[in-house]
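Could you have a look at this structure, given as structure tokens, before my questions?
What you see is the complex with one protein chain gone and the rest in place.
Right, chain A next:
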Amino acid sequence: MALDDAKRSSRKRKESQDEYSFSKAHQDAGNLEMMSDEEAGGGVDSDDGQLEEFPEIDVASDSEEEEDESDEQSDGESYDDNEEEEESDDSEIPLFPKSKNVISDITGKLKRIYPEIEPDYDSDSSTEDTTNRVGDVPMHWYDDLPHVGYDINGKQVLRPARGDELDKFLATVEDPSSWTSAFDKNAQADKPLTTEELDIIKRLYAGEVPDATYDPYEPTTEWFTSKQEVMPLSGAPEPKRRWIPSKWEKQKVMKIVRAIRQGRIVPSKTKAAQKLEVYSIWSEPSSSHPPPLPAPKPPLPTNSESYNPPEEYLPTEEEQKAWETLDPEDRERDYLPKKYSSLRLVPAYDRFIKDRFNRQLDLYMAPRIQRVKLNIDPNTLIPKLPSPSSLKPFPIYRSLSLNHAKGRARALSISPDGLWVISGNEGGVVSLWEVNIGREVKKWTFEGKIGAVEWCPRTDVSYFAVAINDTIQMFIPPNVSAPVLSLTQSVLAPTTLPPAPSTPSLVKWVTPPSSAWSVDLPILTIHLPASTEVPTQLIWHRRGDYFATVSSGTAYGGGVWIHQVTRRHSQAPFKKIRGVVQLVLFHPLKPHFFVATQQYVRIYNLSEQKLLKTLLPGIKWISSMDVHPSGDHLIVGGYDRKLCWFDLELSEKPYKVLRYHSRAIRSLHFHPSYPLFASSSDDGSIQVFHSRVYNDLMTDPLIVPLKILRGHEVREGLGVLQVKWCSRQPWLVSGGADGNVSVWCS
């Protein structure tokens, strides 16, 4: 069918051929190539035949296996003829190679075989010799010249002679090939068209595909089998419904359209209506938030990380070994510098993963917030204290020491005139000696442990009290001037005893008969209740009439007794007291009484008999306490090394807490006249402080550490047990666990 159509159309074309070529020939020469010009003369006879045969050739070339065999065979014969004709006609213009359909030996199916290409020069069109070598330039450049270009040798290619219109006309008449020739721009002459070109033209005329090799009637290839496949890939063409708009979509759209028409859907406002607002980006204050922190930068590589570091960066063998033996955390850097002669020799970076991991860690751990660093010079935090050398005098060296052969020198007292020392040890020996020379003048020996010794602060009488076992014994030192002696005797052993209190007291005051008086025996003995342990503290009131004793243990009234010498009367001020009483103190000016239990210091008013205040030192176990001579300040030391300074007018909390001893504080004492205090500790040292207290209430007390006095030995964990100041000189007397009593002079 299609073949017949093609034949018909080719005939039609044949009929209009003349007219067509004629009109073509009349068209402008510059525009169209169909300018037939002189052509090598070919067989004119074959021209018609060629044209006649053209469709047949075409049909033959299109191998149509679907046609019956007979047709094909006949076609094949005719094809052969045509071929011969063509070869004879246009030998110099070869047709593109024809294929043959052969039954393959291997598959047993038809296959198309093309003739072999002969590899001679003609086979390659690129080697065709075109004489004009000017290339693709506008040829009108050469319009006024006698030549049209240059050949390969640079010789001018002369313009071929061109006939006028008459010649052209004649050529169309005379030259049978002129109508199949076209103007060659390059040669500026008419060239006959090749058979391929003619074939294309012919196909275009016929409305066919110009490509001669295209076969529109190719047998279908089953790209997808019609059989049921495992994979449901279908070779079926897309169904029609795929291209038909969806009915449901249409309904949906119509619904929207209706809604828009009825005004139910309001189209969004046009953006163009909004006017661009202009504002100053700098006028607003910047955000109070700090800008995000930049990521921490990895450290820059150093010289030693180079692949070719200078020699001085290379580790020696010892350094290498030391580096290897170190733990990775302890290494100063995590690589060893190595030298490579060239970058080529540098091996792969073995620590890459670890480096990246560390970098990630760094980023992860990097601070998110930039804290404002307080730029404080640590030196400014140290309080401005005057130099100790400007606060002289204070004790700086050990002038002398007196040794108690056995037992710790636990009790110590200095006479009110500052000239004599009495020291008692745990072996029951009480020594009286001069402060300045250290010569023991008198010695008393007792059975038992000396708990405390204390000199009566009165200056018109001279005696001291010794706490031993459950008694307190009063002694008069030797070599006392007669008036003092007689007054002391009359104080301690008056001829007419005061009337006994109405209620019998638990405490008995005993004075031996005057005939038995001697320096070696006590002139007065106070017997505390029998079960009482040895008083650990004996403290005199400033006036020298009252004194208080504290016995350890849970005795009656917390073990606290207040004795009055003139009335020869003792009383326990507390019926019951919470906690174990450690220490008591008389206020130097007011009728106040300090009682230190393990953790608290309570201040009682003795005349009104009520509790005034409870101080909270925050010490676990109070060991020592002393009150400033002004009465407004109290220092409390503890076994937990703390020393608390209380300003009694301020608060119940300490004004200052100092912790400077390395072991428990044992004793504290304010100097009666100099602005000094000393503390002794179990670490074997005594620390001397300047403590100036101002009358001005606005000024804080000034506490300056002055001197650490070392010299006492630590025995059995005990160091310096007692410190006392000389009243008139800045001298310190200390008693230690090593049995030494030392005098420290300025």
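Side notes on the structure shown:
Going forward, a residue touches a chain if its C-beta (ideal position, glycine included) is under 8 Å from a C-beta of that chain, and two chains touch if they have at least 3 such contacts; residues count from 1.
Simple rule for what comes next: contacts and distances are computed from a predicted model.
Considering only "Cbp6 protein", "Ribosome biogenesis protein YTM1", "GCS light chain" or "Glucosidase II subunit alpha", the record for the omitted chain gives "Ribosome biogenesis protein YTM1", by its UniProt protein name. Within the whole complex, the absent chain has one touching residue among A:399, A:525, A:552 or A:571, and that is A:399. Set against the missing chain, the residues A:514, A:566, A:662 or A:699 yield one that touches it, A:514. Considering the whole complex, the residue from A:308, A:360, A:445 or A:479 that touches the absent chain is A:479.
From the options A:185, A:613 or A:728, the residue with contact to the unseen chain in the full assembly is A:728.
Within chain A, the residues in touch with the undisplayed chain are 392-393, 397, 399-400, 417, 419, 436-439, 441, 478-479, 481-484, 486, 489-490, 495, 514-515, 728-731, 745-746.
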